[in-house]
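Here is the structure we will look at, set down as structure tokens.
The other protein chains are all here in position, but one chain of the complex has been omitted.
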Amino acid sequence: MTTAGAGLLAACVLGLAAAVAGVGLPRRARAWAVGVATALMALGALVAALAVIIGDRAFTARLPSVLPLSGVTIALDPLGALFVVVAAVVAVPVAVYGVGYALHGPDGRAFHAVVPLFVLSLLLVPAAGSVTTLLVLWELMAVASTLLVLADHRRSPAARDAGQWYAVMTHLGLVAILIGLVVFAGHAGGESFAVLRARGPHLSSSVRSAVFLLALVGFGSKAGVVPLHVWLPKAHPEAPSHISALMSGVMVNLGVYGIVRVGWDLLGGGPRWWGVVVLAVGAVSALFGVLHALVSSDLKRLLAYSTTENVGLMLIGVGAAGLFAADGHRTLAAIAMAAALLHVLNHALFKALLFLGAGSVLTATGTRDLDRLGGLARSMPVTTATFAVGALAIAALPPLNGFVSEWLLLQSLVHSLPSTSATVAVAMPVAVAVVALTGGLAAATFVKALGTGFLARARSEEAEAAHDPTVAMQVAMVALAGGCVAAGVAPTVAAVPLERATAVLGPLSTAVAFRGSGSSLRLNGISGSMSPAAIAVGLVIAACVVLGMLRAVGSPRARRRAEAWGCGRTVQTARMEYTATSFAEPLQRVFDDVLRPDLDLDVSHASESRYHIDAVRYRHGIRDAVDTGIYQPLLRAVGGWGRWARRVQNGSIHRYLAYALVAVLTVLVVAR
Amino acid sequence: MSGSLYVQLLDLTAGLVLVCAFVVLWRRDLAAIIRALAVQGAAVAGVAAVSGAHHRDAEPLVVAAVVFGLKAVAVPAVLRRTVGRGGDTREVTPLVNIPASLVAAAALTLVSYAATTPVVAVAPSPETRTIPIGVAVVLIGLFTLATRRKAITQIVGFLLVDNGIALIAFVATAGVPLVVELGASLDLLLAVLILQVLTVRMRTKTGGLDLDALQELRD
Partner (left out) sequence: MTVGDDAVAALQVLVVTGSAPLLVGVTRKVRALLEGRAGASVAQPWRDLRKLFGKERIVPEHASWVFGVAPLVVVSTVSLVAAAVPFVSTRAPLAGVGDLFTVAYLLLVGTVALALAGLDPGTAFGGMGASREMTIAALAEPTVLLAVFALSVPARSSSLARIVAATLAAPHRAVSVESLLAFAAFAVVVVAEAGRLPVDNPATHLELTMVHEAMVLEYAGPDLALVELGAAMRLVVLLGLMASLFAPWGIATTARPAQVALATLAFVAKVGVLGAALAGFEVFVAKLRLFRVPELLAASFVLALLAVTVSFFLA
């Protein structure tokens, strides 16, 4: 058996073993056993995926006996292997973190049994090779994640609401994917991906477009694009933090995987408007996500909206790749797709890190509200340092990994001009403007999250009493932070895997995105190079020179702590600090028309005189515009229709018997 | 005049026309808006002058002089007199806020470029490649008419539309005959004078230049 096969088999066995251990073992050993087994399972899958990428040949296997009627087909090619690597690289630290988190969070048998199954499904979805396999694994992933979101439902009613929304939306997405893939398989005459790939380009264009749109809707809802994102900010804050890390860092990537796989591999690429639609969806999601992240003062909600923003950036890359491929610019298309795939990896790393940090803060202080945190740099140094690495990475600052994928994306967009197509000439500046604005707003958002949440003084007693979490949790966060730094300083390691992954996609298969020559990233076919290692080394050298210069000038390095001047105040309390809400207020005012905040001001006067005020109540909130504008009216309409339909069932037996009589008469007449 | 110098001057003056349209949307001060309009009128005249100098034709130069006298001197003077007679001198709250109207104007420019590509493709030349700029200025003028409250700014919007049409006429038809231009200019001057009289009447009736006040006349 090949390495890939052995790795996948080991992963499956370990996953099932972990689930059994989670059910069977006593409380103390449960967390350890499940954590270790899950980590080993992820490592097994990682080995399998690396074998596929390094060997550059797909691994296929068919197991007709596992599922009735259709059997299971496994086909792991370099594109899927890339997503398996991403999943595994995140799953290992998350599994380790889960060992420590079990002391604070849910630790029932069901929970510990479901977590390994969830991770197993995340690892296997990119390896699916037929429609049924994909759908079964997708459903397993959906059910497992719903159960995990509901893990805390006994303690918080919001978790129940979140679970409901998530369950409904993920199954609506599944229905869309099901219809799309079944139509595809029906027209192609077979359900394995090999058959679909062979027949896909030859189907009629209306069928191809229908399949593409259904796949976009279904996979897009899993990825969290606007307007199908409403479950993200509800489900992520309520799930346990390491589950949120997996959901945000790995599960949404599978939505992007689905769009790329169906649109560009199985269907073989399409007309220009496919790329434009994906680009537009990506741009709207990016802007919407970052705006809501900016004004959110709940740390996990902020991270959830930031996931929408990053998925938007990935889809901008995918859409641009499609647009360029349709126009025949294969080199540019390869670079754009490589940028999107690299961003998948980078986002998984830093988003998982940020969620794990948020989880540590939640367990240490009991609150997610940024307006009540603060001062954690002193009491939780490790968490602060790792969160800072994650925040700077997600703000796309050099020399960390977010900057590399952003740079690649911008290079691909910028080199599209001069072009002969008016669509490109209009879409590219708009895309660059959107990427730039989201980058700037993301930097502001994470300065807010890091600065008000972790620095300065504690704003509440819970924040003052915080301390760093257990060793397991710290190790996981440090590992992911190290991963961010490594991916930032040495991105050329990913050059070959990205090339092999994009080679799978038909229209781009003859182009190579970038080469690593030494430490710098050199673009292929167009002029552009960037060396993050040189940036990192340059910064370190510059810092040493500055310190040396300070010493040479003879300035004292010993520091004295004194009260902050604060413009001459003699007493500084924690109430005088800027809060997260006030930090974001100028930008919220600029985008007032888009965000439409709710402002409630209630002034109650004393009974004796209108000039004396008794109390003032001020309420400020920002609601998700898609939620209030589309989903709530839809739910109200469905509810109204339900109430109307209730009139049909008014409880009278005579009426029901009359319905039966009418039905029999109709059948007699019609089926004559 | 050498070919490349001519193309550059043409592009520069046409670009100045477009930038002035954006400045009209950007500034709040009525005096600054009228100044931008005057500069735009001068730039439109400049396009005609550059074209005439390149083709060594005297008629476009005379037309340029007439246009300059009208659009850059006479009409702005009339508008300034209307503003100066007291009342508010600032456009305080437009219906669409200023950053959003700037972004909308940029979008209108992109739309005009995309929509006039087939027109330019009929006879590509340095002159016809500035037709999209004229269309963009017309669209921006209509946008100004639709989203501003003060009567003066609405007149400015109307004049922007006229400037845009004049620019298209100068570049698309290789010059406009003097007679046609004189007729159009006299019509324009008459229209502005009538609008000025009406504005003064409006101010005496409603005490300000805010067009929303005109809704009260419905009763």
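Letters are used for the chains, namely A and B, taken in the order the chains are written, and counting of residues starts over at 1 for each.
Note that in this section contacts are C-beta pairs under 8 Å (C-beta built on N, C-alpha and C of every residue); 3 or more make two chains touch, one makes a residue touch a chain.
Keep in mind that this is a model prediction, so the values were computed, not measured.
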item: Sole residue of A:V13, A:L417 or A:V638 that reaches the chain not shown, by the stated touch rule; value: A:L417
item: Touching the absent chain when the full complex is considered, from A:R589, A:H620, A:R636 or A:R655; value: A:R589
item: Residue of A:T452, A:Q474 or A:T502 in touch with the missing chain, whole complex considered; value: A:T452
item: For chain B, residues in touch with the removed chain; value: 4, 8, 11-12, 14-15, 18-19, 22, 26, 98-99, 102-103, 105-106, 109-110, 113, 129-130, 132
item: Interface residues of chain A (partner: the chain not displayed); value: 374-375, 377-378, 384, 388, 392, 395-398, 403, 406-407, 410-411, 413-415, 417-419, 425-426, 428-429, 432-433, 435-437, 439-441, 443-444, 447-448, 450-452, 455-457, 519-520, 526-535, 538-539, 542-543, 545-547, 550, 553-567, 569, 572, 574, 576-578, 582-587, 589-590
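Note that in this section only the chains that are shown with their structure count from here on.
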item: Partner chain A, residues of chain B touching it in the complex; value: 97, 99-100, 110, 113-114, 117
item: Residues of chain A that touch chain B when the two form their complex; value: 422, 425-426, 430, 590, 593
